[in-house]
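Complex shown without one protein chain; remaining protein chains in place.
Every chain is named by a letter (A, B, C, D and E) in the order it is written, and numbering of its residues begins at 1.
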């Protein structure tokens, strides 16, 4: 088993939220709704969240590339919340705008034009983050 | 625009096919069917193949990580042919087995247990490639 | 052929709407948009709505479990409107919160983390319904 | 309501099967499995099959274009059996090879490279049909 | 290769926007977000947009039927933005309301009840366009 450890983030969620209204809105809504999920204290949901967290830790692949893989998967499966989440996470890990665009291109080509509305919204977030 | 260039492969398709019967069968069938597509000489199909090729070139992200992103997308969208293709391509670029497994884990967690039958078949290919 | 019959609801839509602003908003929008569909009077749409209605009647399986199956399918295919609809329907048939959570867990595990944003919103509706 | 009527086919299933081993294999398997479904005599399945049949009748849109729409939907949702079915049906209605390719291009662009393995297999059927 | 040429539109985007608030809102948002994408000047995104444009030109199949195929694909893959786009494009090419409904029926039958929320919203746009 590979050693797994928490990645080192260059920015906090709060710093991201200061740069981008889209990010702030997403993070605030997510926090509010997750409090509700936490209160339910469902055993399997907590376990799933735990696996989810472990998946993106530093390991044989650097966290930042796994976050970009999560971004590609999210864009192919067309989930705006998940796209926002993985853009923010990989941004916090130092991914550049050019790298974000290349990852989104993989999703565009694999997933097709149905990805375009999500690409447009993703680019809006990128514009806010990279200014 | 980032400079794009062809990646340097450590192995040829033929060398991969020598290690794995699954890879050989996939590559042979793909070649045979693509001859048919080539003969049709459809303008837009050729353009799409061209974009597809360009997406995975060396750029702001190394080719090998983009091939792994293609693998994650393929596993989430559950296409065995595409999974085989991206495992082979990333293997040719020097991706390790542990890295393959971590990429597939992203697909498993994002895409759920519906990915498991594809994971099983993907692991069979990994076993043949890494021996 | 199994006998099919209308299930007995414990609550009306109106009673559900009184408990939950999310439910009210969903039901009102659905009613408004369906009036438009009804006015179009499209033969195949009406037939499809009819089959759809018949699918969830009491039969070899109790309606409430089929509504939960509709919920699982909706969560896996990630449609918030459909999730709201089947949560409301199964709530009206006496499904408990713990049962709702277990059904959503099936969707989470089969469908993966891409289901999580829908789970969060679904839990918000559950919180309003079960108080 | 628009008048709906059965389309006029230029070829029978049998004539298609004589031109293409892929078509014959698909049609034979489908017939065999459908006998089993017919025997079950499930009320809702029969109703669904009936709606399905009615959807592609001549109407405000010619049947052949609706079969091509079924083909595009099938390719985007990546179901080889459904792709075979709609290629055969539209072929029987006089759709040309160039028209088939253009319809498949819509699916390729909307659905992305994940459609390519299905495109390859679809082109193999087209090659057998158009010789 | 078939000759491809731009289709002749009966209406401009502006004329469509004057008839429908839904269309205006969609078109305005799309324009605003696309400016952002254009500014990024990503080579592969531009190429993809170019292929996308070429796919729906007049050819072996009339543009209006290919726009309807795009509509069916969009409804099956459940993307409201894409549904709006293809309804507007095919409306601009003279497609009738009855034809729109038949295309949507193909999507409904192929894609199932999960398409219904999108059908409802699509019918709202149709009602605004055809009055």
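Keep this in mind: a contact is a pair of C-beta atoms (placed from the backbone, for glycine too) under 8 Å apart; a residue touches a chain by one contact, two chains touch by 3 or more.
What you are looking at is a predicted structure, and each value in this text was computed from that prediction instead of being measured.
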- Could you tell me which shown chains are touched by the chain that is not displayed? A, B, C, D, E
- Among C:30, C:66 or C:121, which residue is in touch with the absent chain? C:66
- Note on the structure: From D:61, D:77 or D:115, the answer for touching the chain not displayed is D:77
- In the full complex, which bits of subunit C touch the chain not displayed? Write them out. 2, 51-52, 55-56, 59-61, 65-66, 68-70, 72-74, 76-77, 82, 96, 98-99, 101-103, 105-107, 109-111
- Note on the structure: Where subunit E meets the left-out chain, the residues are 76, 108-115
- Task: Pick out the residues on subunit B that sit against the missing chain.
- Result: 78, 101, 105, 108-109, 113-114, 116-117, 119-121, 123-124, 126-127
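Simple rule for what comes next: only the chains that are shown with their structure count from here on.
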- Any chance you could name the chains that touch subunit C and subunit D both? A, B, E
- More C-beta contacts across A-B or across A-C? A-B
- Taking each chain's centre as the mean of its CA atoms, how far is subunit B from subunit E in angstrom? 32
- Check each residue of subunit D and list the ones that touch at least two other chains. 51, 55, 76, 101, 105, 108-111, 113-114
